[in-house]
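And then chain A:
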Amino acid sequence: MKSTAILGMAAVLLSASLAGCGSSPSTAPSAKSIKDITIGTLYAKSGAFATSSMPEYSGLTFWASQINKTGGVYVKALHKKVPVKIVAYNDQSSATTATTLYSQLITVNHVNILVADFGSVLTSVAVPIAQEKKMLLFDQTGTGASFFTPSNPYIVLTSLPTSGLWPTSLAQYLIHKGYSRIAIVYATNDFDQSQDQTLVSKLKAAHITPVYNNGVPTSTSSYSVLLNNMSHTNPQAVIELGYPNNDIAFLQALKASGDHFNMVFTIFPGQLPQLFVSSVGPSSINNTYTYPAPPLLTFSHVNYGLNTAQFDLAFKKATGQSTNFLSIAGYNTGLIIQKTLSTANSLNQLSLRHAVSRFSGSLSTLDGTFKIDSKGAQIGETLPVGKITTNSKGRVSVQFVTSPNS
Partner candidate 1 sequence: MSREPILIFENIVKKFGAFRALDGVSGTLAPGEILGLVGPNGSGKTTLINVIAGLYYPDSGGVRSQEQDITHWPMHKRARMGINRTFQIPKPFKSLSVEENIALAYHYGRKPAMSPQQALDFVGLAPVKNQLALQLNSSQQKLLDLARALAAGPRILLIDELAAGLSHQELQVVADHLQALAQQDIALIVVEHHLGFVNQLTERVMVMNAGKEIFQGSLSRAAQDPTVSAVYLGTGS
Partner candidate 2 sequence: MLNTQLVEAGKRQRGRLLINGVIPFLVLVGFSLSPFVYANQAILFQMMAFMALAQGVNLLYGFTGYLPFGYVGFFGIGAYGMAISIQLLHFPGLLAVVMGGLLSAIIAIIFLPLLRLSGAYFAISSLAAAEVLSNVVSNSAMIHITNGPYGEQLTQSYHPVTSYVAMVIVLVLTTVTVIFIRNMPFGRALMAIREDPVSAAMAGIAVVRSRSIVWLLSALIAGLTGAIFGWHLSVFYPNTVFDLNISILAIVFTLFGGYGTVTGPVLGSIVLYGLYNAIGISDPQYFQLIYGLLIVALVLFLPGGIISLIQRRGNYVP
């Protein structure tokens, strides 16, 4: 019976391919026998989030190599320093793939610490898995407000405030300047649309109705006609809320159109200035406004880890890459983990979470003050508004128009 042979072959292949997927399970090692602290995370080497995910991952691995040079991270539960090992997989910006990989990190690799990939989309699938497997998720930049619920203690946002809070200072500034004609175009995704909602409601509270407020698909790459439509409303301020690709396309179209407005605002030049300088040229972001993030935003008072200038130097030396916000965010995640391990009395995930709450508010890193609320969402860091100045060589500097410490 040839066919039974085929079926047998199929069965063998099934088991073989499963075996290929990972080793057989073993029980989680007890705290005493731990030789190293494994940190499991994902990065996106391709796809929509690669631009942001890769530097963030570099920041985290940079932190790990730094700490391993000093003999490892101090783990209070073990009363000793233990080397850090990063276990990481490429999720290709696909949330579907990320699901299997988060699960792999928890169930097969049995990592001690779970760190999410960049952004809300890739973080989202980790939230229920982490909660179900009772693993504390170190969420670096997944700012979706819905991740944070009182019933879920297994998440901590390390870097940014939830996206709905971002436009607070922007709205303040617009109202303060007395702009009454404001045009907003936003990409219709979670991240940008929630900002648009906040911004519009804050403006409405000050009796300002935007003269133009339209959503465009996130895949939009040509803004010329949209820009022309906006300029017909004679706006004083033009706000574009998008992902980096949207901001680039928007600024390109703006440059080509020759239009001029009192104020132009985009989100990502403040986080990824080098990307914008190389893709749209220094002149197109000159005099525009943004949310300046570290390293454009530096904090004078740093009580934990490297400060911005030190990080800039050391990171460049170690990786050859220049610093941007996301590499700082990745490094900052490492610092939070470091502090957590040195505070927690055991490696139990809930006691890690309690440790985070204990030092919340007292930690100041190059990313600002680390402070979370009871749901694990970040409230310490805020995003000020700044005006970008570039010189012809591509050096970017920022002049704050709202207080960075508000």
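Basically, a residue touches a chain if its C-beta (ideal position, glycine included) is under 8 Å from a C-beta of that chain, and two chains touch if they have at least 3 such contacts; residues count from 1.
Here is how the candidates were picked: all candidates are chains of the complex that A comes from, given by their letters.
This structure is a prediction, so every number in the text was calculated from the model and none was measured.
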item: Touching partner of chain A in this complex, picked from 1 or 2; value: 2
item: List of chain A residues in touch with candidate 2 within their complex; value: 1-4, 6-7, 10-11, 13-14, 16-18, 20-22, 24-25, 45-46, 89-92, 94-97, 99-104, 107-108, 120-121, 124-125, 127-129, 131-132, 144, 146, 149, 152, 188-190, 193-194, 215, 217
